[in-house]
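Have a look at this one before I ask anything.
One protein chain is absent from this view; the other protein chains keep their places.
Chain naming follows the written order as A and B, and within any one chain the residues start at number 1.
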Amino acid sequence: MAAAGRSNEPLVSIQDLTVQFRTDRGWTTAVEGVSFDIGDGDCVGVVGESGSGKSVTALSMLRLHARGTSRFPTGRVLHAGRDLLTAPERELRRIRGGDIAMVFQDPMSSLNPVLTICDQISETLRLHQGMSRPDARRRAIELLDLVRIADAPRRVDEYPHRLSGGMRQRVMIAIAIACRPRLLIADEPTTALDVTIQAQILELLRDLRAELGMAVMLISHDLGVIAEFARRVIVMYAGRVVEDAPVEVLFRKPLHPYTEGLMASMPSLDGADTATLYSIPGRIPDPDETIAGCRFGPRCSYAEPACSAVPPELVSVDGGHRVRCPPRTRTVTPTATGARQ
Amino acid sequence: MGRLIAFKVLQAVPVILIVSILAFLLMTLLPGDPAVIIAGDQASPEAIEKVRVSLGLDRPFLEQLGVWLLNLAQGNFGSSLMLNQSVLSAMGERLPVTLSLAGLSLAITLPIGIFVGALAAYYRQSWIDSAVMVIALIGVSVPGFWIAIMAVILFSVMLGWLPSSGFVPLTEDPALWLQSMIMPAAMLSLFQIGFLARMTRSAMLDVLSQDFIRTARSKGLSEWMTVGKHAFRNALIMVITAMGILISTAIGGSVVIEQVFALPGVGRLVVQGILARDYPVVQGVMLIYGFAFVAINLLVDVLYTFADPRVRYD
Partner (left out) sequence: MTDLSIRSVAVSPVLAPRRRFMLLRRLLAHRSFQIGAVLVLALTLAAILAPLTGVDPSSMRVRLRFRPPSEAFPFGSDNFGRDVLTRVLYGARVSLWIGFVVALLSGLCGAVLGVIAAQIRGLDAPLMRLMDALMSFPAILLALGITAALGPRMESVIIALTVAYVPAGVRIVRASALVVRELDYVQAARIAGAGNFRIMLRHILPNSVGPLLVHMTFVFAYSILAEAALSFLGVGVQPPTPSWGNIIAEGRDYATEAWWVMLFPGLGISLAALGLNLLGDGLRDVLDPRLKGTG
């Protein structure tokens, strides 16, 4: 495992990440200029609709895209002094599952149907920690207990199709935390599950984070999930980070028009506005659609002529809050610009 | 799981029954009167009638069918008209040849086909993929017997490296056996390898695009482990299903290859039987083959349940 990070150096620093995919029509940009940091023990939520590029960003961190389909024209993903985007495969493999682990969205398809749970958990243990088979099996049972699966000694020898969706997701989490990673990336871990199970899984993640002292990056399109879980929120739209703020700040005083729109489109329980549910006008642009200036411009009520001329930069507003929207940042605080580390 | 296997065995029984009935019906479709064929064209009407009665051909249809099935149950598959022996023994003599041929060709086909297909899938859309697919395509398009004839001309007549015909039993001389079998088996496997490579590639492509492969990589597993263990175990399921088809085509193809290489196998027996109008032989061999294939398909089915845990508890 990598050397312990100093408290003021971020665990993972994503800098100006751009990801392109190969399509029939050449290379399309899925994500552009994404920059944010995750510190030790942080609890970061990444929110955005489908197609916003949040999953792409996560997968890029560990270079998990299919062979030959992607490329990174700019950017770095720094971790423990190395750029993960250019690191040799051997090093990357040590980090995957070891330092940085990932939990995916669909537990049904993310587990190998023809291998037992024990096998799939032990793999990581034997690979990263050189455990023997019997030791790994014992540890696997412990891990299943840790993720609150009942009757672990029996469950461990079963095949994934015998488990329910919630249990499968717990198994995925067990696999991910097996080697005590410093960062756990959870890509829509609850989206495919029932609401009650959702709550349990989130609680589990929260508890594990506290117990193991690991950082968590939670990706979701569900604002409610993010609100409950994250301490800091990154909002993505059309492949770019548009806002980055501590969770209370984001929900109390969202600055970016898109974030505002998202908040407004959430139905409220107080029964205040029972007339029509607000929805942001327009639609999300296709990845290969070229829009001059700000990508959100066509749908934005704050848009000014300058917005469609020059793509806006991410600007820091009273420390810890970054926004990519000149009209809004100008009126709020005249702080220094260009706060991209 | 034993119950599942028993259930599958049970399901095979009606199939065997149907195969037997089909074989019987084959005889009723035959042009010409079997009694006349046996008694001879010159025989008198009474002699023909005697033969007919002795064959039981004057009995009602259902009774004939019943007798037929009863005979089968006792292992009586009829006796050959052109040879002087029971169909069963005629087939038994020739079985080693056909088994050698089909067996050796499968032994060649399986490793090559699977490896090459998996390779093409992993390096999808690269030159390796294209090369493999072109060769596989040629393999399944070129008629086996044609290539076989040309191979005989090249390797036996012109170069004299390999014998053009004849069979040496394995038990007698393994080296000579191999020498006599290698060309026929290789010719037989051309189609098979092409077929298996295409199937394996398709199966692997499917598997490699699944989410759990991404999970395996995210654990830090090497490509070898990811593909060799995770991907392959899943693709194996589809390959096992292909096994049944492969064995089927191997036996089917052996009929033609045996003709080209003049190998005294079961396939050659069938063709000779057809040309000589020896219906008991044709019928008997078809029947035995039918049973054999039902058994083989059953075996493949059972193997499948071992390979895929998802179908076990159904």
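The definition used in the following text is that a contact is a pair of C-beta atoms (placed from the backbone, for glycine too) under 8 Å apart; a residue touches a chain by one contact, two chains touch by 3 or more.
Predicted model only: the values in this text are computed from it and were never measured.
Participant: What shown chains does the left-out chain touch?
Facilitator: The chain that is not shown touches these displayed chains: B.
Participant: For the full complex, which residue in B:Ile5, B:Leu26 or B:Leu170 touches the chain that was left out?
Facilitator: Touches the omitted chain: B:Leu26.
Participant: Touching the hidden chain in the complete assembly: which of B:Leu205, B:Ala231 or B:Leu263 does that?
Facilitator: Of the listed residues, the one touching the omitted chain is B:Leu205.
Participant: Against the chain that's been left off, what residues of subunit B make contact? List them.
Facilitator: Contacting residues on subunit B, toward the hidden partner: 11, 14-15, 18-19, 22, 26-27, 29-31, 124-125, 137-138, 140-146, 149-150, 153, 157, 201-202, 205-206, 248-249, 251-253, 255-256, 259, 270-271, 273-275, 279, 282-283, 286, 289-290, 293-294, 297.
Quick note on the criterion: only the chains that are shown with their structure count from here on.
Participant: Could you please state the distance in Å, as a whole number, between where the Cα atoms of subunit A are centred and where those of subunit B are centred?
Facilitator: 54
Participant: Would you tell me which residues of subunit B are touching subunit A in their complex?
Facilitator: Spelled out, the residues of subunit B in touch with subunit A are 125, 209-212, 214-222, 225, 229-230, 233-234, 237, 307-310.
Participant: Which of the residues in subunit A come into contact with subunit B in the complex?
Facilitator: 59, 62, 64, 66, 68, 92-98, 101-102, 104, 106, 109-115, 123-124, 127-128, 159, 161, 172, 175
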